[in-house]
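Every protein chain but one is kept in place in this view of the complex.
Note that the chains are named A, B and C in the order they appear, and that numbering of residues resets to 1 at the start of each chain.
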Amino acid sequence: MKELLTEEKVFKDPVHNYIYVQDQTIWDLINTKEFQRLRRIRQLGTSYLTFHGAEHSRFSHSLGVYEITRKIISQFERHGYPDWPAEERLVSLCSALLHDVGHGPFSHSLEEVFDTDHEVWTCKILLEDTEINRVLREVSDDFPEKVAAVIQKTYPKPIVVSLISSQMDADRMDYLLRDAYFTGVNYGTFDLERILRVLRPYKGKIVVKESGMHAVEHYLMSRYQMYWQIYFHPVTRSSEIILRQIFRRAQELYVGGYTFDWMPNSLKGLLQGTLNVQDYLKLDEALVQTAFMQWIEEHDPLLSDLCDRFLNRRLYKYITIDNPDETLLNEISDCFSSIGMNPDYHMEIDFPFDLPYDVYRPDKKEGEKKEKAPILLLDHADEISEISAKSDIVRSITGLHQGQYHLYYPEEPLRQSAQLINGQLKKLFKLD
Amino acid sequence: MKELLTEEKVFKDPVHNYIYVQDQTIWDLINTKEFQRLRRIRQLGTSYLTFHGAEHSRFSHSLGVYEITRKIISQFERHGYPDWPAEERLVSLCSALLHDVGHGPFSHSLEEVFDTDHEVWTCKILLEDTEINRVLREVSDDFPEKVAAVIQKTYPKPIVVSLISSQMDADRMDYLLRDAYFTGVNYGTFDLERILRVLRPYKGKIVVKESGMHAVEHYLMSRYQMYWQIYFHPVTRSSEIILRQIFRRAQELYVGGYTFDWMPNSLKGLLQGTLNVQDYLKLDEALVQTAFMQWIEEHDPLLSDLCDRFLNRRLYKYITIDNPDETLLNEISDCFSSIGMNPDYHMEIDFPFDLPYDVYRPDKKEGEKKEKAPILLLDHADEISEISAKSDIVRSITGLHQGQYHLYYPEEPLRQSAQLINGQLKKLFKLD
Amino acid sequence: MKELLTEEKVFKDPVHNYIYVQDQTIWDLINTKEFQRLRRIRQLGTSYLTFHGAEHSRFSHSLGVYEITRKIISQFERHGYPDWPAEERLVSLCSALLHDVGHGPFSHSLEEVFDTDHEVWTCKILLEDTEINRVLREVSDDFPEKVAAVIQKTYPKPIVVSLISSQMDADRMDYLLRDAYFTGVNYGTFDLERILRVLRPYKGKIVVKESGMHAVEHYLMSRYQMYWQIYFHPVTRSSEIILRQIFRRAQELYVGGYTFDWMPNSLKGLLQGTLNVQDYLKLDEALVQTAFMQWIEEHDPLLSDLCDRFLNRRLYKYITIDNPDETLLNEISDCFSSIGMNPDYHMEIDFPFDLPYDVYRPDKKEGEKKEKAPILLLDHADEISEISAKSDIVRSITGLHQGQYHLYYPEEPLRQSAQLINGQLKKLFKLD
Partner (left out) sequence: MKELLTEEKVFKDPVHNYIYVQDQTIWDLINTKEFQRLRRIRQLGTSYLTFHGAEHSRFSHSLGVYEITRKIISQFERHGYPDWPAEERLVSLCSALLHDVGHGPFSHSLEEVFDTDHEVWTCKILLEDTEINRVLREVSDDFPEKVAAVIQKTYPKPIVVSLISSQMDADRMDYLLRDAYFTGVNYGTFDLERILRVLRPYKGKIVVKESGMHAVEHYLMSRYQMYWQIYFHPVTRSSEIILRQIFRRAQELYVGGYTFDWMPNSLKGLLQGTLNVQDYLKLDEALVQTAFMQWIEEHDPLLSDLCDRFLNRRLYKYITIDNPDETLLNEISDCFSSIGMNPDYHMEIDFPFDLPYDVYRPDKKEGEKKEKAPILLLDHADEISEISAKSDIVRSITGLHQGQYHLYYPEEPLRQSAQLINGQLKKLFKLD
């Protein structure tokens, strides 16, 4: 097993000021090419098209999650809390640092189209023949499996899992602060130092001293606001829709035998569903953008138009639809077809509820994704309670998770054929 | 000529909080594809390899320069200063917004290797057949030429030029604040609001009320610190060196008849010096990074190694050399050759003085780049003086512009052949 | 009527960066001795005993309210909204600046004991023979009455009143930001610039464009958190209780014929209820603290002890009582008497609900203080609705206004006589 570094290394970070590295293993992991690749994957996907500051990468977020985890553990160690298993330090830090290493370019959109899962890729990167795997194996032969188990939430000590995956974990705390910083909004700022101070390891879980309840409320409200102001912003949704359509169209063409002027191996693997780890690691946002730039010149007008829309930010417009019943949607679809649009690509109903983001909901329904560990309060009598039992504020936002139905569409063809559209739809699409 | 927008548009910006757009022309320019391309060009080139937060683009900087210019002009208008030519508002705003539109990927490095000039490209983009040209011509037929003249500093009204190009212009004010924000350092923060308040149009120039002298000193000190802490950081210089060598090697190979597996037209044009505007506009950092990713697999070991170094951040190390005399450099070069290294690529002397950045120097020598307009103070008796005549602080930094000589080199081959290297060089390269 | 200043004056302000003064009248008002007196009255009363940064005065808050009002009006003017009565600018600015000028030392506590009302004093200061009155009369003879009418909310144009007195007025916006800044918490920070941008004068009211709803939610949540974290902090409540008891005891003694070593006229006027404006204006926190310092040496042990407690921060402790029924309170009272304490002064039940602070509650009961104007949203169809009809978040906090019952008491005598206290009370007061 490796030693501590002879001299602490630091990264200057706008959110945490400095990020401190004390372990040789962490230092080596950061310097692997798989981790450096995260510099070429944006943290917020297409959000930079709405908030131009949001150009930060998963690289800086991953360092941030590591740093918060390091601070929590260091606080546990400083106080000598007996319920913290000291020997789990390194596996916790490595899991925090690496939890996002399997993300692909524009991850959420890509996962939806190709039905992949970044967590699966993370584990492959940890366990197959990679630089990361080599660094982890220097700790011990079974260390890569241990880190993978934490990320898959099957690690035998739930307290380690909860550090990076719970309703208030290092991941969420970093991304709220970081995304707020880079977009420039102040919704996401809460008192991190205070929250770290009130965390306690307790009987295999991480709990919050009750006196910190208001700080947790503040964190949850920040989270709520960030979802509705930033992550679900309709302009961002529009760009995600176009992105998905590009991938969908490219696959449709590829499978149908269309020959692309340029199609690198990694993209080919993606389109035909035969990606291995080495090719996956070559997928980054530079490659995707370069492909789109090339595809603008492809002969398929749909693909070309979509790529132009994405790169040059000619996004779909949207209208809000209160009751998206079938009759109305059919009418719109027919109208779109009648003026030469392709409803399969040119209209898309979006409803933010569907997004994989997870506003705090303790009462999930059957079949829903497994819920993350709730936030537990520890009172002065050492009793534990779930926060929504004590906080009116938390209860109040627990059920607030539906947005409005939006219909996205390219505006130009509608405007050009406005005279062919009936009065009611004309009004709906504000074509007067 | 176009009207004002019926409703002001805003961009959320982390540095200026909001950026306000009131003119249809500005709005249309932002939405051209040439301007949107700036999203794919980083503001600080390779600095993100040193400061991971520095992932912001020239897009956000350009909006920032526009916003500062807008604020200055709006202050001039609000006070009704007679020396401000009110009819120059739009040409000033457009110049501010577009001044960087000709930047290529990793601009400074690329310009050094291929001897191009982003200002020349900016003017081509303004004047040739582009979306930007079309928008500008809607103002008036000679409007593109007017904007180009401002950017080339030949516009007949120097006060307009000085807004975006002087020792304290909107460009510098934005990048200091912005680069400080995104790297996370606090060297670059000065009191923008105060400086804007003390600017005055005066006899064809922009001057500073003397009461604002200390705020200007603070700005100049911020600038000084940013250069030495951020822009000249040796790790960034190392990555720039590798970048230049990649371009140099690729050109060497291309000119020598080497066939690349993948060579898109725009890169081909760059390597053979035959770029036109349309191809130039396809050059962005996504393309460059994608090319490097492909070139890792080229057969030329030098090119492959350099690309791997850049993408996976295996940078050259450096040592400080107090007296880089020829004897020593020759000895090093011979030593490098003797162990199979290529001194032409594997050793590079760097001396930050050479960089095109321009710390305030009123006393330039013959042949040096034409100096930017100095900062002028206006005292209560309406006398003008150059700031260094009044400020000891400014005088003190005026002459401070030399760094140390650094020698950059790949460390691995030296370490592997350490036993073959003589004691003195071993010590110099810390191989013991 | 006075002119604009030849040169704009500025105050450096930590919250708004700069505060701009353009009118001679505003400048003259700031320089009156009645306004300067606000420097000697803390904005947050005794909160500095809990949050040591909270030492800021009503002087800086008053400037801040003025500045926010100025920004709102200037935005209205810039856009030329027809529903804004431009001639009301100066009366609005003066009212904003002067709305708190009648506050006495430790206002809320003092008002409770002596049943005075700072608003009444504000109007006296505006209307009687003061420097402020003289400055206002230079505008016009009825100008003092106009400003007073705005402050009394009887001004015929409700839009002017609502600028400084509504559920989201310049007063509240400034104090939330300012109190957050000086205490150092980040609960109170919301996006002021965004809120100012979405305000519109509309049919005699100020409304909020619906697109700004989330910013308003954020403001209301900030407000909610500030009340519970800062304004209702139990340690602050403890110091307010002691303060009230000092005034109560001093009055009791004075009325009972006790002769004080030192009793300045203004305090005498306060204790016997015969204050005139000139004496009221001599009451400041310096005087009150000096009196307390002198009274430590008075012969009345109760008064002396209370003054010592306040000045040297030996506050009452508190316990939380779930059901403060009469039996329990009587038992405590008897116990306190039995060990020589004075229940009339040494025990006080406090329940934050009673405080005059006003968390947003549209559904006030009969007899409650008249409600402030609600926050109205203006949608794209120019329909108005009250915010809680649209926002789940606002609805959720509307009913949240009860705190816990706390019993405050001096701990030392209890601890000294612990052996005389029965087991149950011993446990309640944690004397084991």
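One rule holds for everything that comes next: a contact is a pair of C-beta atoms (placed from the backbone, for glycine too) under 8 Å apart; a residue touches a chain by one contact, two chains touch by 3 or more.
Model, not experiment: these values are computed from the prediction.
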| item | value |
| --- | --- |
| Partners of the unshown chain among those that are drawn | A, B, C |
| Contact with the hidden chain (one of B:Thr154, B:Asn186 or B:Asn330) | B:Asn186 |
| Hidden partner chain, touching residue among C:Gln294, C:Ser333, C:Gln404 or C:Ser417 | C:Gln294 |
| Options B:Glu87, B:Asp392 or B:Asp432, residue touching the unrepresented chain | B:Asp392 |
| Residues of subunit B in contact with the chain not shown | 185-187, 189-191, 214, 217-218, 221, 224-225, 228-229, 392-393, 395-397, 400 |
| Residues belonging to subunit A that touch the chain removed from view | 10, 17-18, 193-194, 197 |
| Residues of subunit C in contact with the chain not shown | 11-15, 17, 31, 33, 36, 39-40, 48-49, 51-53, 55-57, 59-60, 63, 181-185, 262, 264, 282, 284-287, 289-290, 293-294, 311-313 |
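Note that only the chains that are shown with their structure count from here on.
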| item | value |
| --- | --- |
| Reference subunit C; chain at largest CA-centroid distance | B |
| Innermost chain by mean C-alpha position | A |
| Rounded Å distance, subunit B centre to subunit C centre (Cα mean) | 51 |
| Computed distance of Cα centres, subunit C from subunit A, in Å | 44 |
| CA centroid of subunit A to CA centroid of subunit B, Å | 32 |
| Multi-chain contact sites of subunit A, meaning residues that touch two or more partners | 185 |
